[in-house]
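One chain of protein is taken out of this complex; the other chains stay put.
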Amino acid sequence: MKRTIPLVLVFIFGLLGFIPFIVPHEIVQSSDDFLRNNFLKILAAFALILGLGSLLRVHIDKIKRKGQNWPYSWVLIITFLVTAIIGLFGGVTGQGVLPTRIGSFSFDIWTIFFNIEVPLGATMFALLSFFMASAAYRAFRARSTEATLLLVAAFIVMLGVLPLGNSISPHLPSFAQWIMDVPNVAAQRGILFGVALGMLATALKIILGIERSWLGGGGE
Amino acid sequence: MKFVDYLTKIDRRIIYVILLAVVVLPLLFPSALSVRVMPPVEKLFHAIDAIPEEKALIIDFDYDPQTLPELEPMGFAILRHAFSRRIKVLALSLYVQPLGLAQNALIQVTEEFNSTAQTNRDSVIYGRDYVFLGWQPPPLIPILGMGESIINVYRIDYYGNRTDTLPLLKEIKNYSDIALLVSISSGDPPKWWVEYAQNRFGLQVGAGVTAVSASEFYPFLQTGQFSGLAIGMKGAAEYEELVDNQLHVAGRRKASEALPSLTYAHLVMIAFIIIGNIGFFIKRRQK
Amino acid sequence: MDLILLTAIFVLTPPAGVRAYDTPDDRGGSITVEWNLSSDDAAVERYDVYRSDNGVDYIKIGVIGKGRSVFEDETENNKEYMYKVAAVQDTIIAFSEPSMRVKSVSQWIDRKKINIVVAVFIFGGIILYFIYHARKGKELFIRKIAGVQAIDDAVGRATEMGKPILYCPGIGYIEDIATIASLSIIGEVAKKCAQYDTKFINPHFDPIVYTVAREIVKESYSSVGRPDAFDPDSVYFVTDSQFAYAAAVDGIMLREKPATNFLIGWFRAESLIIAETGASTGAIQIAGTDQVSQLPFFVTACDYTLIGEELYAASAYISKEPLLLGAIKGEDMGKLVIVSILVAASIIGLVTKLHILDLFR
Partner (left out) sequence: MNISLDPWVWISALCSLAIFSFLFRDNPVYKLAEHIFVGVANGWAVTFYWHNVLEPSLVDPLFRHGQLLYIIPCIVGMLYLTRFIPKVSWLVRIPIGVSMGYAVGASIPATAQAYIIKQIQGTILTPHNFASWNAGTMGIVWSIILFIGVLCTLSYFYFSKEHKGALGIASRIGIMFVMIGFGAAFGYTAMARVSLLIGRLQFLLGDWLGIIN
């Protein structure tokens, strides 16, 4: 019972997802839109809450067990609660129930997002250029013919993409563009066929109940 | 062979300092660099330019803080292009984090236009010239739902107004009223718009993507599934060049300003790889 | 409804052969109107399209530029309409004869999409055929992947040098295919470590993947008859933050100095940080992922890289798990079908005048 119901559901809704592609009839299309806009959208909302719940549970457990770096979990939870309150009650544009301005200092949800989350997120990935530079020196070796071909193509693209390439010779940017348009498309398309067949295989296995690992995800 | 040992033992921090210097100096002493516009960005520009008066452009802002420097300049340039051509714009995001950056782009560009606009006609008014639809998860809901009706999917917009009260959404009902959708994204969204919206409703799709996933998108440009493709900060600079030259729209060109730094950083990166490999081959021959 | 002034036109000939029909393959609500261009098309400014419910009162519903002769009208389903098209030049209007009565209807099948459904049945059928056979225990041949040999050599090297082996499964979750493939390879490497009594280090990013991996490694040790040699601390959870995990793995590489690093699974931007430190310690590195954006770094920084599907094939080859084998064989046959379609369609496309591309809309 615990396994058959979900497997039957995944099959039925698999068909409901596939049929509107080939059947344009008014009845099928409007019921497909109704199912999506009124049923699936609300399920997704609850899934979001589940995701948030799991995150908070991981950190609350860490605090209870005094796990590694547990004080930082307190920081996470407190920041989350403060931001959530400002967002929920302060409103999207700061004109909500909760006042989000003290004198000229406004702290509506967007200002917090733009001045805390954006710099943290942007800088986290800016680190990568440093790691790329040191990896370029310490790790990227022409250790095989394949790796050599890779690095040569990389050099052509890195030069060709930039105005400098154009000043070295107008042919360089066109050559770099050609590498992207012909050999690169051939390789990516070859890989894409394999990936697409893999996606098709996985989709069919899930709908027909052959692939059941997702069931395991439910049990505690 | 003391030199070889030195060659292969440069400390990590020295490499960081060299990269930092090479990137900062051109910012302090800016030099104008001409940008050569390549076909993929030209196609995107003409696809937007050719939008007829009675149809609208959807911009899917799906870049997050991690990919801001590459994609935000594209968002600004495309918005400037649309507003200067009086093209009606619907903005949306498939994920929640990009919403804040979409709002930032819309606020700043509308501010640029409204501060110089004299009459009501050439200023950019919310609800008439553009609407910010906001976010409705999961992605499949808006991608498929807007084929039938936009206001059924987005009952309220980002700011909380009811969408059936907005004048623009009385004319623009679904994909048949949309000439083009441009997805500015760091991941798969442009492919989803092709997979679901183009396959079922024939929607024309353009893409602005990060350089990391550039090579994966080229097959879709070759088949015509994408009507244009702008890649990374260089693509943004090319689009800024077109907006600047062909539309004479003023506005800070952040991507173009970064090109000199980008050039020298690439040269330093190539030099590091070559030096590293010289040391590697000498050591291998010693063994 | 104002009565349209019918003025006799001597100069402009009206468009002829006006025909209207329900737009096919749609959910209805649309009628297509076609006409032959007026013989004076050069002089015509535009064509106005008129519609009537009762055949008497006509209202203008559309304007089409000159030189074009098709218009799609949004209509209510199952309601009858008649159409007229007028060629217009300045104030002169030339009306055509009215079309037949027509109504828009919903269709049950979209014929333009039949080729896609046929493709789904062909490829889906092939894949399911092989999965069915694999589950029935039929012997399915997969060539030995070069990567599997590289894994054996790498473990052997660490054993000779008496140094530990580090296995990093990436930052994927249990539902990522690359992570599942990596888990089956962990079992194989753990078996060899148990046989040769080589130290095995396995830091994890995701709690669920960690618990599954622990069971696999424990089971590998006992399957080789060395349950006592299994060290529970060898498989452990580090952190669920991307860059902190990369920094932690780098720390292990520098402290424990493993002779061999396995970087197999789902990776994102942190792959660079891990592969770089591994290369600088001089360890043999075997990488494997299906994330195309990370493969360039692994190819240049590691000694051997399992590229995309090679990773799936290697895990199927090692685990001999029927589901995996069936899928790989099915996909292989799918590739053969794609190759034969490409060759056949190209021959048709070059030799004949058939519009072969329309078959692949």
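Letters A, B and C name the chains as they come in the text, with residue numbers starting at 1 for each one.
In this text, a residue touches a chain if its C-beta (ideal position, glycine included) is under 8 Å from a C-beta of that chain, and two chains touch if they have at least 3 such contacts.
Please read these numbers as outputs of a predicted model, since none were measured by experiment.
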| item | value |
| --- | --- |
| Partner chains on view for the chain not depicted | A, B, C |
| From B:Ser34, B:Thr116 or B:Thr223, residue that would touch the chain that is not displayed | B:Thr223 |
| Options B:His46, B:Arg128 or B:Arg155, residue touching the unrepresented chain | B:Arg155 |
| Residue of C:Ser38, C:Thr300 or C:Ser319 in touch with the missing chain, whole complex considered | C:Thr300 |
| Residue ranges of subunit B at the interface with the undisplayed chain | 16, 19, 23-24, 27-28, 30, 66-70, 96-97, 99-100, 134-138, 140, 144, 155-156, 158, 160, 191, 194-196, 198-199, 210-212, 214-216, 219-220, 222-225, 231-234, 254, 257-258, 261-262, 265-266, 269 |
| Missing-chain contacts mapped onto subunit A | 2, 5-7, 9-18, 21-22, 35-36, 38-50, 52-55, 57, 69, 72-73, 75-84, 86-88, 91-92, 105, 109, 111-113, 115-130, 132, 136, 146-147, 149-158, 161, 176, 178-197, 199-200, 203-204, 206-207, 214-215, 217-220 |
| Contact set of subunit C toward the excluded chain (per top definition) | 113, 115-117, 119-120, 123-124, 141-143, 145, 241, 243-244, 247-248, 292-293, 295-297, 299-300, 307-310, 313, 328-329, 332-333, 335-336, 338-339, 341-342, 345-346, 349-350, 356-357, 360-361 |
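Quick note on the criterion: only the chains that are shown with their structure count from here on.
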| item | value |
| --- | --- |
| Result of counting contacting C-beta pairs for A-C and B-C, higher pair | A-C |
| Where subunit B and subunit C are represented by their mean Cα positions, the distance between them in whole Å | 23 |
| Junction residues of subunit B - those touching two or more other chains | 199, 215-216 |
| For subunit C, residues contacting two or more additional chains | 116, 292 |
| Sites on subunit B touched by subunit C in the complex | 199, 212-213, 215-216 |
| Subunit C contact footprint on subunit A (complex, rising order) | 21-27, 29, 58, 68-69, 124-125, 127-128, 131-132, 134-135, 138-143, 146-147, 150-151, 154, 188, 191, 193-195, 197-198, 200-202, 204-205, 208, 210-211, 213-214, 217 |
| Subunit B to subunit A touching residues, read off their complex | 10, 12, 15-16, 18-19, 33-36, 38-39, 64-69, 97, 100-101, 103-104, 136-138, 140-141, 144-145, 148-149, 152-153, 158-160, 199-200, 214-216, 218-219, 222, 234, 259, 262-263, 265-270, 272-273, 275-277, 280 |
